[in-house]
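Structure, as structure tokens:
For this view, one protein chain was removed and the others were kept in their places.
Letters are used for the chains, namely A and B, taken in the order the chains are written, and counting of residues starts over at 1 for each.
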Amino acid sequence: MQTINFENPIFVTYAIASALLVLKVMGQGWMTVYRMLRSNSGLASPEDLKAGPINRNPDPSQLEVNDYVDRSRRMHRNDLENIPAFWIAGLLFVLANPPLILAQFLIYGFVAARAAHFVAYSTRQTHEVRATFYTIGSLVVIYMALHALFVLLM
Amino acid sequence: MQTINFENPIFVTYAIASALLVLKVMGQGWMTVYRMLRSNSGLASPEDLKAGPINRNPDPSQLEVNDYVDRSRRMHRNDLENIPAFWIAGLLFVLANPPLILAQFLIYGFVAARAAHFVAYSTRQTHEVRATFYTIGSLVVIYMALHALFVLLM
Partner (left out) sequence: MQTINFENPIFVTYAIASALLVLKVMGQGWMTVYRMLRSNSGLASPEDLKAGPINRNPDPSQLEVNDYVDRSRRMHRNDLENIPAFWIAGLLFVLANPPLILAQFLIYGFVAARAAHFVAYSTRQTHEVRATFYTIGSLVVIYMALHALFVLLM
């Protein structure tokens, strides 16, 4: 029976990966802010056209969709479609008491796949490259959920 | 005092439902991929117009919004608006030590409501039908959070 604490090496693996992925998700928000400020475009709300420290020379075109900023929003959305599911699937997988080496392989594999997806998406690699890393991450999450279900139902 | 492990039947109820919902969320991503490939449209990024195994005959119209593909993205968004909140509300509810029969009713009720919402949305049922299943799922999550808060604050 596995327990949730920092003395269980399987949980520690999960906790390190989960904390790194928190930084990834929050960092994606800051990448959007950075791109919005740097390009002075891609604003989301009409009131963002009021002049102020963030926007010294407002112009209605700043509300138009801009790939440079919108790409970071799409990457963020892709994170939200995958990472919260990892957080809960990983927790259930840890409680199913898998072999440590399998847990490390899958959990760090997910982190690596999402890091590679970030690089591929932000540098505009082909759809095939981006889809490959998406697939690896997705299969890890699906496997962890199935593994937990199998242990729960057997 | 409830504990988080696979020997606690209330937690097992929650864990089975949560793992099924992981598969639901990840599956929604694959439904979008399937619809994108099948209709050869609804692409998200400009670089997806490069010719390659995924896209043999690129055309700029493939970047336009297409209801067949966008419907799956809206369903995915609706999942993200409801399922992660279920994961945490359910965990807090389990820790509040509810009667097992109540936990089973609410937790499996949420899974059933979301499955019905999936069917209603993908088969284009009326707004009333879709809204009914959304409402049932939403009320379960709200109830679980209020139940936990009540126990925490009493």
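Keep this in mind: a residue touches a chain if its C-beta (ideal position, glycine included) is under 8 Å from a C-beta of that chain, and two chains touch if they have at least 3 such contacts.
Keep in mind that what you see is a predicted model, and the values were worked out from it rather than measured.
For the chain missing from the display, the contacting residue among A:42, A:84 or A:137 is A:84, taking the whole complex into account.
Across A:4, A:112 or A:139, the single residue that touches the chain missing here is A:4. Which of B:33, B:49, B:96 or B:112 touches the hidden chain is settled by the complete complex: it is B:96. Listed here are the chain A residues that touch the chain not shown: 4-7, 12, 15-16, 18-20, 22-23, 25-26, 28-30, 33, 43-48, 50, 52-55, 76, 80, 84, 87.
On the side of chain B, the interface with the absent chain consists of residues 1-4, 67, 71, 74, 80-82, 84-85, 87-89, 92, 95-96, 121, 124-128, 130-131, 134, 138, 141-142, 144-146, 148-149, 151-153, using the contact rule stated above.
In the analysis below, only the chains that are shown with their structure count from here on.
If you average the Cα atoms of chain A and of chain B, the two centres end up 17 Å apart.
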